[in-house]
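Entry: subunit A
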Amino acid sequence: MADQTPSPQLFNVQIDGVWHQFPKGTRVIEACARVGVFVPRYCYHKKLSSPGNCRMCLIEMGFPRLGPDRKPELGADGKPIINWIPRPQISCAQDVSEGMAVRTNSPLVKECQRGVMEFLLINHPLDCPICDQAGECRLQEFSVDFGNSKSRFLENKVKKPKNVVLGPRVTLDDERCILCSRCIRFCQEIAHDDVLGFVDRGSYTALTAHPGKRLENNYSLNTVDICPVGALTSTDFRFKMRVWFLKETKSICTSCATGCNTIIGTREDVIYRQTPRENDHVNSCWMCDYGRLNFKYLEAENRLLEPQIRSDGNLIAVDWPMAIAEAALQLKQFAGHEIAIIASGRMTNEELWLTSQLAKSLGVQWIDIVPRRGPGDDILLSEDRNPNTNGARLILRPTSEPGAKLTAIAEAVKSGEVKALMILKENTMHLGISVEQLARLPALIAMNVLSNEATEKATVVLPACSFAEKRGSMINGKGRLQRLNRAVRPPGNARDDWEILRDLLQAVGGGDSLSSVDDVFRRISETVPQFAGLTLSKIGDLGVHILQMEELPTMRPSDEENIEQAVAIQARRRAVRSH
Partner candidate 1 sequence: MPFTTREIELPDPVTRVAAADAALREPADADIGEKMVLNMGPSHPATHGVLRLILELDGEIITKATPDIGFLHRGDEKIAENMQYNQFVPYTDRLDYLAPLSNNVAYALAVEKLMAWEIPPRGKAIRTICCETSRISSHLMGLGAMALDLGAMTVFLYTFTEREKLYDLFELLTGARFTTSYTRVGGQIRDLPEHFIPQLKKFLDDFGPSLDECDKLLTRNRIFVDRTKDIGVISKERAIAYALSGPNLRGSGIEHDLRHKHPYLDYDNYDFDVVIGSAGDCYDRYLVRIEEMRQSVRILRQVIDKLPGGPINVADWKNMTPPKSRVMTKMEELIHHFIVVTEGLDAPPGEIYFAAENPKGELGFYINSRGGGVPYRLKIRAPSFVNLSILPELLPGCMVSDVPAVLGSLDFVMGECDR
Partner candidate 2 sequence: MDFAFVVTSLLKIVGILVVILTMVSYAVYAERRVSAFIQDRLGPNRVGPAGLFQPIADMFKLLLKEDFTPRSANTFYYWLAPCLAVMPAIITIAVVPFGSTLFGVPMVIADVNVGILFVFAIASLGVYGIVIGGWASNSKYPFLGGIRSSAQMLSYELSLGLAVIPVFLLVGNLRLTSVVRYQIEHGWFIAPFVGDWTNPWKWLLAIPMIISFLVFMIAIFAETNRLPFDLPEAEQELAGGYNIEYSSMKFALYFLGEYAAMITGSAVIVTLFLGGWHFPGIPDGSHGWIFGLINIAVFFAKVAALIFIFMWVRWTLPRFRYDQLMRLGWLFFFEIALVNIFLVAAILPYTSRL
Partner candidate 3 sequence: MSPFLFWVFALMTLIFGAAVVVNRNPVASALSLVVSFLGLAALFMSLDAFFVGIIQVLVYAGAVMVLFLFIIMLLNLQAEERRRINWLAAAGGIGVAVILLVQICFVIGDFQAAQQTFPPLAGSTDDVWNIGALLFRNYNLPFQIVGVLVLVATVGVVLLSKREPR
């Protein structure tokens, strides 16, 4: 243990009677957590500063009794005798020190926890039945684990504003708020958008947005995640589904190249919410609102549900073998130079590899992906809005940067040089190819999730899966290979993209023995050196860094720095106040 940590200084700390060693600077609450002793907490969050205002993490603390020689006195058992501090201490704002002793389960601690719990609950409204937090509510959990089971409170509860709209995506219920200030600190320290604060005093203290301001930054929903109670709720998820019904699938966000790690909450093939999953290499504990809410299109009206082929000018629904056979037939009519494939940076590595195989077996040269850019910020959101640009670079091995060939392809389509066009998960309208030109093409094969202008003019339409409906891998903007997992089943007859491409590949006469997406990945790992030695399951939940790129953006200060700054600010404030 000790030799692994480069930190030179290790302190001996006794936790519940057992001595452990921790590096300097470890907070007591973290030290306890590291040895498996959970100390309840509300205001403390490991990525935020510690105000120490909830008093839930009270512990008993002590130090060795020093003899006259300034050396610890040893008891009969050869261990130092501890001088316990008579009052309990908070464990979240205290670093470990040499010889420190901590008791987390003594009668005093338990009594304190009971007392704190009781105080926290006296004004809490009887909202559990309508509160979205019920089921993942720290208040419920700690009340059962540490609190009383019988209420002694007889007076009337304090009334506070309910259903306060803090911003476009966050709704506040002040009665439920336990004033832990996590949200305020998040806005200050992480989102750099200081809009929240407390007003009034005593029992009437309430959380609110500063006058004239709204909580509308792109990270506002993180406050809902870190709110230990049901005070801050997501307007989108509000009253939709109880959390205990949600099946949680670990996946990644595909809205930009950052690839934030997520948990998709689903029930019976309906996605109800996406929440960030902790991955310190990618997104820490956070996620932007844009990516988080970007799943509604899965249930859109214009979702493609049935494979279709064009017959007598109309699209008619057919079964899969027929659609694949028709697509293959149309492709095989033309020589390789008459075919163009427009792939997408939203496709997984496996799909891209199958696309490249398809291009190879058809002899296609016109192949590219559509770049997609948008404003980024210096926190998480990346300018590159394609989640797998790096994957496309690696697997399609374009001679130029992604997107460079698109203009040429568009020209070729216009000139009639290209007679067959495959559009995979993209819309050609952005490329300057008009609908009329598409309609003129003798073969237009469109694979997509939603219908668009291209699919309407297509000769074969192949309904595919969205990010939450399939398994696969992507490489984020910083070169980390991460895994998508299937959270819901695709609706209607929509099918996994890789299966469609595999069938198409086999129908045009290539590709064999690919029975699962893992097989496809295995082929990639055999051909692409960066993937060597990996399998889809080996990637793990946190991903693998496979490209020599810097992981954390330089523009962004590390969380630790941030926290240190905040701690310093607070220390200064305290100092001012104490004067």
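Here is how the candidates were picked: all candidates are chains of the complex that A comes from, given by their letters.
Quick notes on this structure:
Everything below uses one rule, namely that a residue touches a chain if its C-beta (ideal position, glycine included) is under 8 Å from a C-beta of that chain, and two chains touch if they have at least 3 such contacts; residues count from 1.
A quick note: this is a predicted structure, and the numbers were derived from the prediction, not measured.
Candidates 1, 2 or 3 all come from the same complex, and the one touching subunit A there is 1. On the subunit A side of its complex with candidate 1, the touching residues are 118, 121-122, 124, 126, 128, 134-135, 139-141, 143-144, 147-151, 153, 244.
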